[in-house]
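Some chains omitted; the rest stay in position.
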């Protein structure tokens, strides 16, 4: 019980500090506050592990994880390249491009739209990770099968968003195009594509985390001797939990970065959208 | 008395002895209330033991010794499996006839999650790198089935005599099209399914008594399995919650397993232990364990059980 | 001042929308001739078909009955010949393009050369008093400025016919006065044919050479008033008896056809 | 009144026809792919047996294999039918039994995730410190590979004596709280300044403001994200069942199909999961519709 006191104290202290900082609401504090929050979580974790002597094969302390992260950065980098760059990223890019192309292709055919959209909506809600064993069987052990899983996982959410986006122009804008007698490709390029961007990026952002899950799950069904999923299962077998958590950390960093980069590009591309503009006051 | 046993793998006849002991009431007779937890691909029994999720685990000795060197004080208290059932199964068309010369440049399927140690030891005795290239072997983390061989994604895959080998045959490949290398024959066999507990458990005399009873009942289960493989297979099937096992396959597994438990009353043979340690330490640059472990086994339990 | 070349000729136009609750007679037997250089205002209560009629002229709707003739062509042929500049009630600027980019858009679509585009953009920006704002994005401008930009866009490609659907509906009275003056000035200079929808009686009277009063259910024309006011109209004209009498006449016409719920 | 019924029918057919056409196309492509992908094995077998296969035989054999690379649609359909209707639902070979196990963990996880998401959202909307602290970390949490965490969650819970449904449900909740959080924050923030000012001019208490303005305004957003969340919970449960030594459930069924190379079993489980997902999303949709209609929000 006594152990809980310092933990509680740190929690309350950090909470108070954050509450105070967030009142100021400047540019620095907006970065500082989430940082302090994260650091506090780590601190609490460290304290719990130490004060309650949690065995490191169950839950290593953040300090151990950090040390392992630094010591194994070569391995982590290799795994990152294998899983994130080769598996997830390639699949995500291929899947996105395919979805965008498909959306444009069916955009002209209401029949196809009405046929594909309900199915697309349906498939987007399915637990597609389940195809991972099948993809490993079809595309082999290396990153190609991971990529294939990711392609299928990201395709439908992006397709659905993109189709909705292409339809998102309002009547007035389409009427304008009609009064100017704009041909199809012109109105696609100059009206519907830009208008679809906020929707497209919505889909792209959602699928960043899907891509990571897909690539790692697929490694579980077979992989070469590198990759984050491989390393995690091997390291668990060797009771090297700090390395396991270092991989988890790497994946979380990669995922957050991935998301952040897409969000940044979104900000650049859809700078005009109200959600990207700071309102007055 | 309650006791939890963590298996190394999913419910199958590999663990028939324990299920039979449970089903036939052998544990009950000893006054034990035993819970059997099935394993799975990412379940490391050693971790479960360390976390207090189980009292006893079924584990292979290489993994147990590696964990011990990592600081988890595992102790072998009984060794029902006398022989190794592990082998590499290759397609004849891949042109592999002799392990010492033909593996180089080939792709081999291997199980990980702590099961890779025997293979790594073997490769290092052969002097083959596992990093690929023309002078080494390319290693695949084999999934859960024999597809890599059927799909020709690997020249050889890891199989157990009692399980995956049968699946290869079931898939329609005749033994004539296959070449197999048993670890026993290659002189790199390590001890497989043994029972392990934490050192601290052995310091508690009440627990020790339970363990003695547990081992005695389990071995009775194994004996029963050897005599009635068919019934044992049915018992396993009843306990399989996935509903994926077939009776045919489990009967074959029970029969093959019987060959491996043959000749063991559960007591660990020190010579076997020593051989395993030697093999694990032999691995050239990166041995599985770096120094001979101490106190990694005890015959106290089996001694008391079969007195 | 009138020019007797008919530009738009509507003969017994009807337009019925089929909706879930049954047919809506948005227009019924509407006949009207608009001559070259006319400034025609359409006024009437909500739902009387003003927008629908303007859209029909621009070939954005197809009448279900009657004949509509624009310079001897069908409206759709006229649309393809880019005869129309259409200004909608809301500015409808593309937020991802600057003001200049917005004005440039129809020009790009119609294939104007780059240099020509640049020159036209500069000209119309000056015309609506937005010189210097070409590089701004729409959301950086006030509502009135956006609306002027949207008028500039409709002017840039020199369509013969300017159709404006309540272009000043959302603006405050003073800004509206200024834009009314500017629009009259523009019309005097260019002598375009203008169709103009409004809810405001003073606005209709101030701007038009012809005021068309409409009435709903079914949408129809109840009164066509030719304005006796001179082409030269200072804002003060609105306090003159002629103006007030005309406004009164329009209000009476409106009230007659008004079924208020 | 034949007219409305007729109209309804026509609209129904009008909506179904394109979907059916696309489905038909998918099935045709599927059959072709099955023949193409399974042909290799048939030819290998023939070569090993030293015989030749004609085209007719080839097609027939590719569509009837025990361990096909890609099972034909009818094989999957039979496997699924047999799993759902061919067994007692208490049987361990029954997809209904496994579906139920997965469903219960999914629902538990969905419940936990929804409550967590709503509570966090309420905190975020009412407390600036939470607003700035939580969001970035919530995003980061979704990039953690749950598959890797899953076994550890199970072990940690097991060491605390908790086994069975709860650990899986936690993993499901991990995936499902995020969409709820995002949707709910957006929803709770929809009331515009005018509506908040109205409340203020009536001197409403913060509690009244929440229950009578923010909460009702957020419901359409909440339901939209619940549909995403329940699908995510199912994914979480299945992923949680994969590595974590689960012995029952659709995820375990997928995995055990994989152990023994039984592709038909994998596909049947996959379809069962797909249908479960569809049913769950539809159920949430029906509740949404009913609620919003009662509130006069559905038009």
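Labels A, B, C and D are assigned to the chains in the order they are written; within every chain, residues are numbered from 1.
In this section, contacts are C-beta pairs under 8 Å (C-beta built on N, C-alpha and C of every residue); 3 or more make two chains touch, one makes a residue touch a chain.
All values derive from a computational prediction rather than experimental measurement.
Across the entire structure, the chain copy numbers work out to A x1, B x1, C x2, D x1.
The definition used in the following text is that only the chains that are shown with their structure count from here on.
Annotation: A-D is the more contact-rich of the chain pairs B-D and A-D, by number of C-beta pairs in contact. For this pair, chain A with chain D, the centres built from the Cα atoms lie 18 Å apart.
Chain B has its Cα centroid 39 Å from the Cα centroid of chain A. Shown for chain D are the residues in touch with two or more other chains, namely 69, 151, 155-156, 159, 242-243, 255, 257-258. For chain C, residues touching at least two other chains: there are none.
Chain pairs that touch one another are A-B, A-C, A-D, B-D. The touching residues of chain B, counted against chain A in their complex, run 41-42, 44, 46-47, 50-51, 63, 66-67, 70, 72, 112-116, 130, 138-144, 147-148, 151, 153.
Residue ranges of chain C in contact with chain A, taken from their complex: 55, 58-60, 79-80, 82, 84-86, 88, 90, 92, 94-96, 105-106, 108-110, 137, 139, 157.
Chain D contributes residues 15, 18-23, 26, 37, 69-70, 127-129, 131-137, 139-149, 151-152, 155-156, 159, 227-228, 231, 234-235, 238-239, 242-243, 251, 254-255, 257-258, 263, 266-267, 269-270, 273-274, 277-278, 281 to its touches with chain A in the complex.
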